[in-house]
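Removed from the display is one protein chain of the complex; every other protein chain stays in position.
We just call them A and B in the order they show up, numbering each chain from 1.
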Amino acid sequence: MEIHQNFNFIIETLGMVSFSMSGAFAAMQKRLDPFGVLIIAFITSVGGGTIRDLLLDIPVFWIHDLRMCALIFIPAIFAMIFKSIERRFKVTLFIFDSFGLGLFTIVGIQKGLNADLHPFICLTLGTITGCFGGILRDILLNRVPLIFRKEIYATACIIGGSAFLLLAKYTQLSYTFVQVFTILLIVTIRTLSVKYQWQMPKFYGTE
Amino acid sequence: MEIHQNFNFIIETLGMVSFSMSGAFAAMQKRLDPFGVLIIAFITSVGGGTIRDLLLDIPVFWIHDLRMCALIFIPAIFAMIFKSIERRFKVTLFIFDSFGLGLFTIVGIQKGLNADLHPFICLTLGTITGCFGGILRDILLNRVPLIFRKEIYATACIIGGSAFLLLAKYTQLSYTFVQVFTILLIVTIRTLSVKYQWQMPKFYGTE
Partner (left out) sequence: MEIHQNFNFIIETLGMVSFSMSGAFAAMQKRLDPFGVLIIAFITSVGGGTIRDLLLDIPVFWIHDLRMCALIFIPAIFAMIFKSIERRFKVTLFIFDSFGLGLFTIVGIQKGLNADLHPFICLTLGTITGCFGGILRDILLNRVPLIFRKEIYATACIIGGSAFLLLAKYTQLSYTFVQVFTILLIVTIRTLSVKYQWQMPKFYGTE
């Protein structure tokens, strides 16, 4: 259990750090000033979990926990100082971001299960937790949310989250294994979809 | 009372179904992928009521009720499968959407009255319940919220909601009659305003 908790903490940390850096880089690309960059990094990191906690009517996860704020602001400041490293960090960032997406989705589902909600609603909460940080970032920076445009993003959440719910309920596999497997599943779907430019079929529309 | 409850349930169902389909069609027009369409349909359907419940600090209405999710996702999937029927459904959709607007406005006002709030604040809550689903949909799809542009929308909410509050308080008319009348009033204002292209006077501005 101890190891399990530490394991969760490590990956959640990586997820927070990486979402923060992704927000910071997106804001610097839009030429915001340093405080604007901090605000965007903060919202990208906590947005999804905050909406989840408001919906569940539980205390917002960062409001009593200063470590969370450090996990957001320190990487964002780091990103601003070492801005030139963006190119080299791009792949690392993408991996972190995908792990963050995976872990946050699973965390969201677990919080829903803890509140005795129906698995389907837990899946919705997991998707909200994983995706809404990025949606808010894109709205604030005035672009069409990436999630709705190019890459397979929500789809990865939903497939990985469904796998988590099914494996945790109908198999005897260890909980930690199911967690790791579904997180890696989300990361793998994201990575392959970006590498091979997979896209979900889209509807033909007249914009 | 039984009939009254069933009556509410039937129209609320039609409202959810129709907001979901309006979200789905708007998302397909913007060429989102199927999961993007589901997310937009979900947010359009529950957005207004979710903000209302958060403001009232009561449990979010869909979080313990799987039927609500079915009322959102099934019509959205239906809309995706039968996409070609869009043209024929346009009028039906518009009517459903207007009924949804009417019912949701009245539901919002009733929830406010149940919480012993001032009628004026109840009217605000009703307007939020009726309008914010569409506002969120338009923000996520990166267009100026329709509500702020063309048709008489919020105005219909506010007139119908005011009529509901006045008639329920100062007349002896049956509650169900007042409900039906004000819902039909909102639908009628919406329908006539679109048919005859009524617009509220606007302010001359330099955008």
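In this section, contacts are C-beta pairs under 8 Å (C-beta built on N, C-alpha and C of every residue); 3 or more make two chains touch, one makes a residue touch a chain.
Quick caveat, the model's predicted, so the values are computed rather than measured.
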item: Hidden-chain contact residue, picked from the options B:Ile121, B:Ala163 or B:Leu184; value: B:Ile121
item: Contact partner of the left-out chain, one of A:Ala41, A:Ile139 or A:Val178; value: A:Ile139
item: Residue of B:Met80, B:Ile95 or B:Ile139 touching the missing chain in the full complex; value: B:Ile139
item: Identified contact with the non-displayed chain, of B:Leu14, B:Leu55 or B:Val194; value: B:Leu55
item: Contacts of subunit B with the absent chain, listed as residue ranges; value: 54-57, 117-118, 120-121, 124, 127, 131, 135, 139, 142-145, 147-148, 152, 154-155, 158, 199-207
item: Residues in subunit A touching the chain absent from view; value: 27-37, 39-40, 42, 50, 54, 57, 59-60, 62-64, 66, 69, 80, 83, 139-142
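In this section, only the chains that are shown with their structure count from here on.
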item: Superposition rotation for subunit A onto subunit B, Cα-based, multiple of 5°; value: 120
item: Inter-chain centre distance, subunit A versus subunit B - centres from mean C-alpha coordinates, in Å; value: 31
